[in-house]
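Apart from one protein chain that is not included, each protein chain of the complex appears where it belongs.
For reference, chains read A and B in written order, and residue numbers begin at 1 within each chain.
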Amino acid sequence: MVSQFKHLFTPLQIGPVTIRNRIFSPPYATSMLEDEARGWWDRLAHFHAERAKGGIGLIVMSEVCAHPVAVAHRFAVLDERHIPHLRELTDMIHAHGAKIFQLIHNPGRHALPAYSHLPTWGPSPTRRGALAITHAMDHDEIREMVASYARTAKIIKEAGFDGIELQGAHGFMIGSFLSPATNVRSDEYGGSLENRMRFLDEILAAIREQIGSDMVLGTSLSIDELNPHGITVEEGQEIAARLDSGGMLNFLTARVGDFAAVPIWIGDMRVAPGAAVPFAALVKRAVRMPVLTVLRIKDPFHAERILAEGQADMVGMGRATLCDPELPGKAESGRAEEIRYCISCNQGCLQRYDQGLAIECVLNPAVGLERELGVGKIAPAQRKKRVLVVGGGPAGLKAAETAALRGQQVVILERGPELGGQILIACRLPGREEVAEATSHLVGQVRRLGVEVRLNTEASTRTIGELRPDAVVIATGSAPAALPFKSNDRVRVFHAVDVIQRKVEAGNVVVVFDGGESHWKCCGTAELLAQQGKKVTLVTFRAFAGWDLPPNTVPPFYQRMAEHDVTILPFTIVSGVTPDGVVVRDIFSRRERVLAADSLVHTVDNEVCDGLYRELKGKVPELYAAGDCVSPRKIDSAIREGFLAALRI
Amino acid sequence: MARLLGQRPCAITVGGEGDSFATQLRGFGLEKLYVLDPRAAPQWTPETYAQAVTSVALRRKPKLLLFAATPLGSDAGARVAARLRTGFISECVDFAVEGERLCARKAVHGGEAHMTLRWLSPPPWIATVDLDALEAIEGANRCAPQVIEDQVTLEAPRTELVRRWKVDPRQLALGEASLVVGVGRPIIARAQELSRLKEAAESIGAVLGVSRPVTDAGLMPKESQIGMSGNWLAGDVYIACGISGSAYHMMAIHKVRHLIAVNIDRDAPIFKSAELAIVADLFELLPALGELSKTTA
Partner (left out) sequence: MKIAVCLKHIIGPPSSGLAGTGAPLRHSPNPLDLSAIEEALRLRAGSGGSEVVVVTAGPPQAELTLNRAIAMGADKAIRVWDEAMCGADSFFTAEVLCATLRATGFDLILCGSRSADTGSGIVGALLAEELELPLIAGALGLKYDERTNRISADKKLERGVRETYTTCLPAMVTIEHGPNEPRWYGAGWVHRLLKQKIERRDLRWLGVSFPAQSRRVEIVAVTPPRPRTKLGVNVASLSREEKLRMMFGQTRTSAGQVRASDRPEDAARKIKEHLDKWLG
């Protein structure tokens, strides 16, 4: 069948390697490397094999760093013992028709001494945005580091990888030598561009000596560090051009940003789709070798455009294939509307990684559990049952989708006029429309799978009894608790969700209180009110607003709050509402004062809506509860519990 | 491209407002604009355009004569090349100088390969250019081109343009339509009103499209989808109703000339990019617009 993605599925030649399409998975750390006793590389092998099976052309695996000083989280320093295990991994990838490169990472100045117990190494003794002051490497240490790259490359070659990518971007070790912001050396490794490139050049030469020319070698590079003291786009292009003519490299991944710009280069949904593509296009004009681009590209149609306009040769879709490993296959076989799109929330992946946990995906409960729950591992139902799902939010939709995939006969009862649950509220926060794709996709899925959907239908014990289901999944969600404060003549009190849904309009001087957790419900509401032109004060009992958000989304949030002139009061709670305004109290000094305001918008915690579940206990053959109706949490719990409930039916 | 050859770029146009057109062209790096009197031909058809351009080319002796690969440009360009019996390369996607000679590259065999060609005949070299392959460059040189009024005397044309008309919008694909109305999320919960909105769109001569959540919900078929994974618009006017304006949607409509946004949220992001921003309920506004068109038609 001729695919509508002409460019996306044209093979690409990188050096001696032919890659079946233009989609690659950029290297992202997963923290899925286990202890030897627990299987070591096996979990990762199945994780990546799932994506290879799903049709991706190239995987660039992370998890490996060059040297013990360069360890962060669960990175591995390779030695011969790894080879047979990595061989199994590469064999699995190759068996599915994909190619695999290995990243040699080296966090350099941004390594984590908590893991390595060693000082961090770099070109110059600066702190500049790193956790610790860097130890400036002397010539012996530079030689040692170059040698460890070469040694690692040799092991990678023996393990059957098709190529190697160096991490040269974002101010990690190689990047820190390249950047004048972090490299103030006065010897031959600092100063002029040629000198700053010397470290990288030596590494490239040493690696080539080990691997020869029948293996691919490439590097990623920050074309623009977005730092006035760092690499600017002119110098980035020059570096790219010199590497191109140097003849050592087979490809270049064009990235953007120094380390501090991580809110951009692992951008959440506020970062524009394909934000780094214009930088890749500039590099494409400067070099002849293939140029790879990555950042917020999750849609095969978008990827096709990028390729059609000659802006890059391959497109990175990391989080996109984390969320839906079958994305390339679905696109190629004309089933693009079945793709489960990544919503770039950063909650399942990056937020967990920052906490030292293995990454997951809020929309894909099988991440990390491919051996047990991966594609094709879900057993069809032994007997076709009549399954009733009460509640059309993410938990109910996921349960319905999974049950239908297993061959059950499924009916969804939804009280409102539309499916989507609280996602319909969440997507109305500023800049968060993409969240709606989580349920939009499931709505399409249940329709395609023949699930019967009854909207505007309230479920009761009686109506459920009449339907005589074999199994019932209750996904009735949660609703905001009562407001703890009362309005008066001069100051009105609102629920945040009512403001978000535009059911009410707040006044002109508003206090927003994150009375529950400090997440998007309150932060987004503050932003919405500020956009509406109100004067906003955001009161939080936490150390900062957005305490529960993925950390790399907080600086941009604060930037936006500053631009809107929003006042943020940390370590503060709202203790009352009077005709003069809103009373706030510092939680440590316990001093109270009155903020002049005409409105208080309160993000109260939700309460479960589990009445129906309690009534039905013992009255139906199988009864399950999933999502917020068990305990008000977030979308990942809803999706996971809906999924698991349907698996048990 | 003229920089490639070390030449000076000029343009030929027909029309009365040469000066204002010239001002619009400032920044594109044109040196001269030859303006022809519209009365030189009874009708401006590919035949008369071709005659006029041939006449100017014979006198001004350009090295390279470029036409856009549009229906008019391809037609006129071929006629000029046939008249001047000079080399003609159509639908070029790129140009380059190899050695001393100018080469043009185009897609062949349905895009399966690219062929690089060059002219052997003496100038003027004639080519038509695939507009999709290019991007407009507004350069640093912001001078308006010098306007030169040129005279041409044309023979009587042998073909006649009888009428110019517009196809019924209902028969057009979204990507071809001049006027498109897009409807977003709000319709999902009010599916019963869809036929009223379709009627209203028809009354104003627009094709109705929807955003992806609406097709996901099954209210309209995929062919009606406007967006990154649906139809990309290239028309004159797009009226986006109840569409917040996500980056993906904006990418798919970036070629539209005029954007009107209708949204009940005062702070809908799409308002930042719309030429005309209307805060209103689309379920009241669209039918009102339809009624208005019916009564004034």
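We adopt the following convention: a contact is a pair of C-beta atoms (placed from the backbone, for glycine too) under 8 Å apart; a residue touches a chain by one contact, two chains touch by 3 or more.
Computed from a prediction, not measured in an experiment: that's the story for all the values here.
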Displayed chains contacted by the hidden chain, counting the whole assembly:
A, B
Based on the whole complex, identify which of B:A52, B:L179 or B:A201 touches the chain you can't see.
B:L179
Which of B:L58, B:M115 or B:I148 touches the chain that is not shown?
B:M115
From the list A:G163, A:G267 or A:G546, pick the residue that touches the absent chain.
A:G267
To test your reading of the contact rule: which positions on chain B touch the chain that is missing from view?
45-47, 70-72, 74-75, 78-79, 81-83, 85-91, 93-94, 98, 103, 106-121, 133-135, 158-167, 169, 172, 176-179, 204, 234-237, 239, 247, 257-260, 262, 266, 271-281, 284-285, 288-289, 291-293, 296
Residues on chain A facing the left-out chain by the touch rule are 7, 10, 224, 226, 228, 233-234, 237, 256, 264, 267, 270-272, 275-279, 281-282, 284-285, 307-311, 431, 556
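Quick note on the criterion: only the chains that are shown with their structure count from here on.
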Whole-Å distance, chain A centre to chain B centre, using C-alpha means?
38
If we count contacts the way the header does, which residues on chain A are in touch with chain B in the complex?
6, 272-273, 299-302, 305, 336-337, 416-419, 430-431, 433-434, 436, 440-441, 443-444, 447, 502, 528, 531-532
Inside the complex, what are the residues of chain B that reach chain A?
111, 185, 188-190, 212-213, 215-218, 222, 228-229, 244, 246-248, 251, 264-267, 269
